[in-house]
Structure formats: C-alpha cells, structure tokens
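A short write-up of the structure that comes next.
Here's a slice of the assembly, chains where they normally sit.
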C-alpha cells in the first residue's frame, strides 16, 4: 500500500538512529571526553530533516569500567549511551529510544502520536 | 498511540538506510573499487535484523567524473549509488530507495505491504 | 631498516589524521553545530596514544555556503576545517596539519623535533 504519514515519520526516525550509531561508533572515548561527544551527536543529528530532539545520556561509569588503564580510552558503542530521538513529520510526532537489552543496544520505537 | 507492526517495519527500514549511509560515506572510492564496495555494503547491511535485501547500484560514470586525476579517487557519498532496501517484519514487507533528487541523496519510503 | 623513534612518531601522527578524517567525515554539520563537532573531535582524538594536542578550526563561512537552505545542513568533510595535531613519542614531538591544497584536503607533516 501507499505509505502513510505515520509510516514516513517512523522511517525518518529510523534513519536518525542508524545515522547516529554508524557515524559515531568507533570514536575514541573516555569519561573525560564523553560530554563533548554527547553534545556533538545531539547537535549533528538534530541537523537532519524532521529531527526535533536528540538526547544522548552517556553512561560514564560503564565507559570508565571499559577503559584499559594502559590504553586510556575505549571506543564508543551502543552500550555506552542511552539515546532518545523525536521526529516531527506532517504534524505527527514519533519517538524511539536506544537502550541495552540483554547485552545488545536495541533501538525501539515507543510512540507515534497522531494529531488530536 | 502504540506503534503498529507497519510502523515498526518502516522504523527498521530507516535504521538500515541511516546505517548504510553513515557507515560507508567517506570511503575512498574509484571506478575500479566500486564493485567491491557495493558488495560489502550489501552483505554488511543484510546482516542487520529483519533485513531481507539490499541492492547497491554504483554510478561508475559519476564516480569517474568526480575523481581528480592527480589524486586518483574520491569519497563515497550518496550521489554515487542508487540503493534499494527491503525489510521484512512480522509478515509485512517495507521497501525504500535512496536516489538523487535535486542534488540531494533522498531516502524515500516507497511501499509497505500488509499481509494478503 | 629498523624504524627509529622519529619514524614511529610520524607513524603515530598519521594514524591520528586518518582516524579523525574517517571517523567524522559524513557527520551532518551546520554553522550552528560546528563548534560542538570541533570540540568532540579534539577531545576524542586526544584520547589516542601519544596524542598531545588536536586543534580543529571550523570554517564557518564555507559551511554556511555549502548548506542547501532547503536541507539545512551539509556533511563534514576536509574542506570545512583546518586541523593541527601534535604527537609526542619518546621525547620527540611531531606536528602535522590538514589544509586545503588545490581543492583537496591535504595532510602534511610539518615538523619532527628531536630532543635538544
């Protein structure tokens, strides 16, 4: 069938998650640099079409635990941040999160609000 | 509202497009290496959950035209490939493409098929 | 021949430039988000071994000129920043820059200082 606006909203939302993850996975990260990376991810992805809000909460303790003291950093991956993104499309708002789920950083659509 | 299976299918499809683009944009490419990159993109993204098929058609002439002869390569970006991805989710099939549209590589949802 | 400390210093310096470029090329960028990205690049790459200082000067005017008003952003690439990196290795300091040179973002080794 022809996609609806709600389908297009959730498609756009998925694009943002895939972009966020694959642009920044692998970035050298430490507890000291995590805030800078979170800020950059948020403002970069918010540039994308229909993107209303990106929230990246770095898990500083998990990052510190993963840093080998002899190396001084680790690589950014999904286990080190909780992410929420909100997309607006033709009056609809779609929201999804990335959270750890049984050891895997799962991206999960949580809400699609149609106009009241 | 609670997302439907069709919303989840198109969300998953969006993830694949964002992942594909932001994982591989910036890769050094020439007309000689384009086929290897297309093959790797297809088999990499097909690994992702619910991904049924990824087709990457490299635009060899556009790549050749973009290569500075003094440098010998250019960087992969959306203008150098047409992409189609099909996701299967709970019996639904969702299809989207990336194609150039007024100089911008636009990702566009084209179909969501509900079970007959 | 067996590599010298100066060879190892310049090898390490090259790693930082390749990492910086290929980690962040393709990031959505606008003049509003450029500072966040510059800060994140600096603190991320400074995490890497032997890296003493990374300076990323975003070219805001070039970014603004490249942004299609209908799209609202462009993708980060070498034409949008001047970069300087300093590596310290076994008492040696090696410095290189990335600057535009005839339309190509050229990475250029500028100095290797041996101990006085």
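Annotations for the structure displayed:
Per-chain residue numbering starts at 1, and chain names A, B and C are given in the order in which the chains are listed.
FYI, a contact is a pair of C-beta atoms (placed from the backbone, for glycine too) under 8 Å apart; a residue touches a chain by one contact, two chains touch by 3 or more.
Note that the coordinates shown come from a computational prediction; the quantities given were computed from them, not determined experimentally.
Depicted are 3 of the identical subunits; the complete assembly encoded in this structure file consists of 4 such copies.
Rule of thumb we're sticking to: only the chains that are shown with their structure count from here on.
Between chain B and chain C, two chains of identical sequence, the interface residue sets overlap for the most part, with shared numbers making up over half of the total. Chain C has its Cα centroid 25 Å from the Cα centroid of chain A.
Rounded to a whole number, the gap between the C-alpha centres of chain A and chain B is 20 angstrom.
Across the assembly, chain A contributes 19, 23 as residues in contact with two or more other chains.
Residue ranges of chain C in contact with chain A, taken from their complex: 19, 23-24, 26-30, 32-33, 36-37, 39-49, 71-73.
Interface of chain C with chain B (complex): residues 21-22, 25-26, 68, 70-71, 75, 77, 102-104. Chain B contributes residues 1-3, 6-8, 10-23, 94, 96, 107, 109-114 to its touches with chain A in the complex.
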